[in-house]
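With one protein chain held back, the other chains of the complex are shown just where they sit.
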Amino acid sequence: MTEYSTGIGTSDLTSISLLGHDITSLLGTVTFGELAFWLVAKRRPTKGEGRVFEAVLVSLADHGFTPTAIAARLTYYSAPDSIQGAVAAGLLGGGSRFLGVTENTGLYLDAIVLGLGDTSGYTDEQWDDVARAALLQAKSEGARVPGLGHPVHKTGDPRTPVIMRIAEEEGTLGPHLRLFAAIGRMQQEVLGKNLPLNGAGVAGAALADLGLPVAMLRGFALLARTAGLLGHIAEEQVTPIGPDVYYSVDRNAVYVPPQGE
Amino acid sequence: MTEYSTGIGTSDLTSISLLGHDITSLLGTVTFGELAFWLVAKRRPTKGEGRVFEAVLVSLADHGFTPTAIAARLTYYSAPDSIQGAVAAGLLGGGSRFLGVTENTGLYLDAIVLGLGDTSGYTDEQWDDVARAALLQAKSEGARVPGLGHPVHKTGDPRTPVIMRIAEEEGTLGPHLRLFAAIGRMQQEVLGKNLPLNGAGVAGAALADLGLPVAMLRGFALLARTAGLLGHIAEEQVTPIGPDVYYSVDRNAVYVPPQGE
Amino acid sequence: MTEYSTGIGTSDLTSISLLGHDITSLLGTVTFGELAFWLVAKRRPTKGEGRVFEAVLVSLADHGFTPTAIAARLTYYSAPDSIQGAVAAGLLGGGSRFLGVTENTGLYLDAIVLGLGDTSGYTDEQWDDVARAALLQAKSEGARVPGLGHPVHKTGDPRTPVIMRIAEEEGTLGPHLRLFAAIGRMQQEVLGKNLPLNGAGVAGAALADLGLPVAMLRGFALLARTAGLLGHIAEEQVTPIGPDVYYSVDRNAVYVPPQGE
Partner (left out) sequence: MTEYSTGIGTSDLTSISLLGHDITSLLGTVTFGELAFWLVAKRRPTKGEGRVFEAVLVSLADHGFTPTAIAARLTYYSAPDSIQGAVAAGLLGGGSRFLGVTENTGLYLDAIVLGLGDTSGYTDEQWDDVARAALLQAKSEGARVPGLGHPVHKTGDPRTPVIMRIAEEEGTLGPHLRLFAAIGRMQQEVLGKNLPLNGAGVAGAALADLGLPVAMLRGFALLARTAGLLGHIAEEQVTPIGPDVYYSVDRNAVYVPPQGE
């Protein structure tokens, strides 16, 4: 008989165990953010790790009328009986173009960090050297360095220094954030134009420094975005924009039928 | 020109405003759970409200190998390049049969409470009368009262008294939870068998007592479940069950082709 | 050991059986539309049934820039690496408000037809009586009769008479379409304004007359819509509108932050 192993939870007639703890001991003592960390990392975050993690989730929760928020609102408008469908439609835009920056930055930094060995004694100058080499390599390959630049915050993303500071306060500022900061110091010199560190990128670096699996970074961005989508759907219930978006596109449609048969 | 109103957030060159606050003042000071409350309710929860809300989210985050967790794991197995698809697939099972209990209980209690007017001075005996009448009506109509009974916790769901206690500690125990508790006291006498208050139901009652819009209750269950799904997907990356579920079904398939042409 | 029964298909080392037939005998001889009918009805459609069924699918495939098409295009724009996510997002709008008309009309007509017993000898006058009674009942209950009215085709949906004619040509015009036609004749007199039979409604009636399970009618609308969504996604790859929809909403956003703390 096939067995299915899990470390998440189990239950019997009178109790529920979650991650090895009686759930009644977790209710009211663990925040939802801490539990999300715990579920993925399979270890309970320290208070400091929890604070950094929650700050990152808060920083990623919403970005206004993104394409994914609009898609969720249009889906809610079309099928108001199925909130799960509207949330799912919003999350399905969580791919490479927008939401992927967090994951891509984490993966990019992690690959470099893993190749360095022990970096615990690195000075800022050493990190600057690592960053310069990485930027030069990307430049020579015509590759984009993830986490750089923002369409609105062209002179600097306000979230970046705050996440850095909180990680430092809580003692979780590790090689990923230090390398990312060095990339921020070096990027203009190497790339020739100013592309400041963006908030999605610093989120990825901060999560990687918490020891969370980099293969799950997009998942945390999705969790954060779920809260933002709930805000949009709740707003759509009261002051909808879905109908106006639809009418605006429909009224300004120009039909150019295919030529030929 | 059509305008699109939102109260969630905006940004300019140097700043991001979220719910009327500079995001840099929220990072590290608001938990992710508190922000989720705030995004939907459009008001910041008090510390006590935040604690109740987080406890409810924690209580709903996971239920082991539910059909939705299995669907998410199978989807991850089929399309590991698209975590958003696996999360979305898991959430799409958040409909009437399982995840709906939280919403249904909240809606059910809210309809009764709204019909009562001012209940601030109600005694437990008065709530018992309300509960008895509601149960009798449901019985006479052959309708199910949502939030009663659990396939495993037949003698009582361990989450129920803890959520009740935390709401009481934080001063958010209001008419929905008081009515739900009364239904718990009356149900066996009226319905003739013991169907204790389940955890999904008490979650709905507690969220309704926080003043959150009942039309969004399913949304909070989805948010909680997103964290659980991340746990399952992270586990699937390391100790997968998807292939074994697939082989188990495939190997035990019995083909009964349709008769006739 | 649990067994899992299916009548759809099976395979072994050298052969694939689909619906009781060797798949090699179906390739090139059965159209995709006929196979879709067969998969759900578990019987092969006659040539005439197949023609009606394909006509209905063609009639439902696209409706221009619907909210669901826009949602799919925005999702493709956000996550171009995951076409399945864009298609899924488009289908998730297939709920009560737009796509549900086909299903709702079929269910509505079917409930009435089932209550009539043998209607094989009914004259148009008898159907008119049934329709009048049904419309009067809906009017007295303040209920909407599904399948009536269209925001654009206010004087008549061009698809309706064509589907009726094809069903008649192929001998599949049965009680659902006859009752629907009678509702079309009676609606203005009973309801007091002209609400012609719409194309989504006649599709539901035609599918029900083919003997397809009414619980699956929304599914056929989803299948038809999938082809339309592929057209939109293919167009989005070449002449995208997603970015412009996003910018248009974003540029015209008006931020009204919540008041108070």
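Letters are used for the chains, namely A, B and C, taken in the order the chains are written, and counting of residues starts over at 1 for each.
Here is the rule we use: contacts are C-beta pairs under 8 Å (C-beta built on N, C-alpha and C of every residue); 3 or more make two chains touch, one makes a residue touch a chain.
The structure presented is a predicted model; accordingly, all values stated were derived computationally and were not measured.
K.L.:
With respect to the chain omitted from the figure, which of C:166, C:182 or C:207 is a touching residue?
P.N.:
C:166
K.L.:
Which residue among A:17, A:96, A:188 or A:237 touches the omitted chain?
P.N.:
A:17
K.L.:
Give me the chain B residues in contact with the hidden chain, please.
P.N.:
Output for chain B: 64-68, 70-71, 74-75, 77-82, 85-86, 88-89, 92-99, 241-242, 245-246, 248-250, 253.
K.L.:
What residues on chain A make contact with the chain left out of this view?
P.N.:
Spelled out for chain A, the touching residues are 1-7, 9-10, 17, 19-20, 42-44, 79, 81-82, 84-85, 88, 92, 249, 252-261.
K.L.:
If the missing chain were put back, which residues of chain C would it touch?
P.N.:
The missing chain touches chain C at positions 2, 4-16, 18, 22-24, 26-28, 30-33, 35-36, 39-40, 42, 51, 54-55, 57-59, 61-65, 82-85, 87-89, 91-95, 99, 152-156, 158-159, 162-163, 166, 169, 213, 215-216, 218-220, 222-224, 226-228, 230-235, 237, 239, 241, 244-245, 247-248.
The criterion applied here is as follows: only the chains that are shown with their structure count from here on.
K.L.:
Going by average Cα coordinates, which chain is farthest removed from chain B?
P.N.:
C
K.L.:
Would the interface of chain B with chain C count as same or different, where same needs over half of all numbers used to appear in both copies?
P.N.:
Chain B and chain C contact each other through largely matching residue numbers.
K.L.:
Counting C-beta pairs in contact, which two chains come out on top?
P.N.:
The chain pair with the largest number of C-beta contacts is A-B.
K.L.:
Taking each chain's centre as its mean C-alpha position, how far apart are chain A and chain C in Å?
P.N.:
38
K.L.:
Any chance you could list the residues of chain C touching two or more other chains?
P.N.:
Residue numbers touching two or more other chains: 79, 81-82, 85, 88, 92, 249, 253.
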